[in-house]
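This report refers to the structure that appears directly beneath it.
Our next item is chain A:
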Amino acid sequence: MENKIFEPKIVAFVCNWCTYAGADLTGTSRIKYAPNVKIVRFPCTGRIDFMLLLKAFGEGADGIIVSGCHPNDCHYTSGNFHARRRWISFRSLLDFLGIDTGRITFSWVSAAEGAKWAALVNDTVSRIKELGPYTDYEKVARYYEEEVNHE
Partner candidate 1 sequence: MNEYQTIAAGLLSSGTAAMVIGYSEGSAKRVRPVFFTRPEEASTLVFDSRCVQNIAVYLTKKEIRTEGKIAIIASLPVMRSIIQLASEHQLSEEKIIVIGITPSGEVKQFNGFDALDAYVSSTTIEIEARYREKIEQVEKMTLTERWNFWKNELSACFKCYACRAACPMCYCTRCTVEMNQPQWIPVPSHTLGNFEWHIMRAMHLAGRCVDCNACAEACPLGIPFNLLTKQMILQFKKDFGGYNPSLKGLNILSSYLPDDKENFIQ
Partner candidate 2 sequence: MDEKNIYVPYRMRIEKITQEAPGVKTFRLKFVNDEDALSFSFKAGQFGEYSIFGAGESTFCIASSPTRKDYIECTFRQTGKVTSALASCEEGNVIGFRGPYGNIFPLDDWKGKNLLFIAGGIALPPMRCVIWNALDRRSEFGNITILYGARTVSDLVYKHELEEWGSRNDVKLITTVDPGGETPDWKGEKGFVPAVLEKMAPASANTIAIVCGPPVMIKYTFPVLDKLGFTDDTIYTTLENRMKCGFGKCGRCNVGKVYVCKDGPVFTYRQLKSLPAEY
């Protein structure tokens, strides 16, 4: 178990119109990147509830990517602006609580930035690999496992 290479589990919350399409472009451009990241699609970054980020950590995510359209490019005009404010406040709150915001990558990736998406994923994966598994949070989330009495 110990000598197994740590493969971080990373969830990406992305908007449909820019980053999801950008990641599609990464695919059509056949740019390779690490397979640790799995994308959950949203209509807009404005839809991404901060609670989902917490739930992701609670379910064992080691890292999170949140990405959407660049400012002024939102398909819905202002969803990403609202999201940005929410992230600014949420991020500072998490930091104050000692939750590692270094494990959350926020980014703007447009539908044309297939290469940026690949780079972003790779950066995030290598950063999280350096940080290691998010055991602090894991311990709290799996509080009952200490008492598990298998057999």
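As a selection rule, all candidates are chains of the complex that A comes from, given by their letters.
Keep this in mind: a residue touches a chain if its C-beta (ideal position, glycine included) is under 8 Å from a C-beta of that chain, and two chains touch if they have at least 3 such contacts; residues count from 1.
Everything numeric here is computed off the predicted structure, so don't read it as measured data.
Visitor: Scan 1 or 2 and return whichever one touches chain A in the complex.
Guide: That would be candidate 1, which touches chain A.
Visitor: Taking the touch rule as given, give the residues of chain A at its contact with candidate 1 in the complex, in rising order.
Guide: Residue positions touching the partner: 50-51, 54-55, 58, 71-72, 78, 81-82, 84-101, 105-108, 120, 136, 140-141, 143-144.
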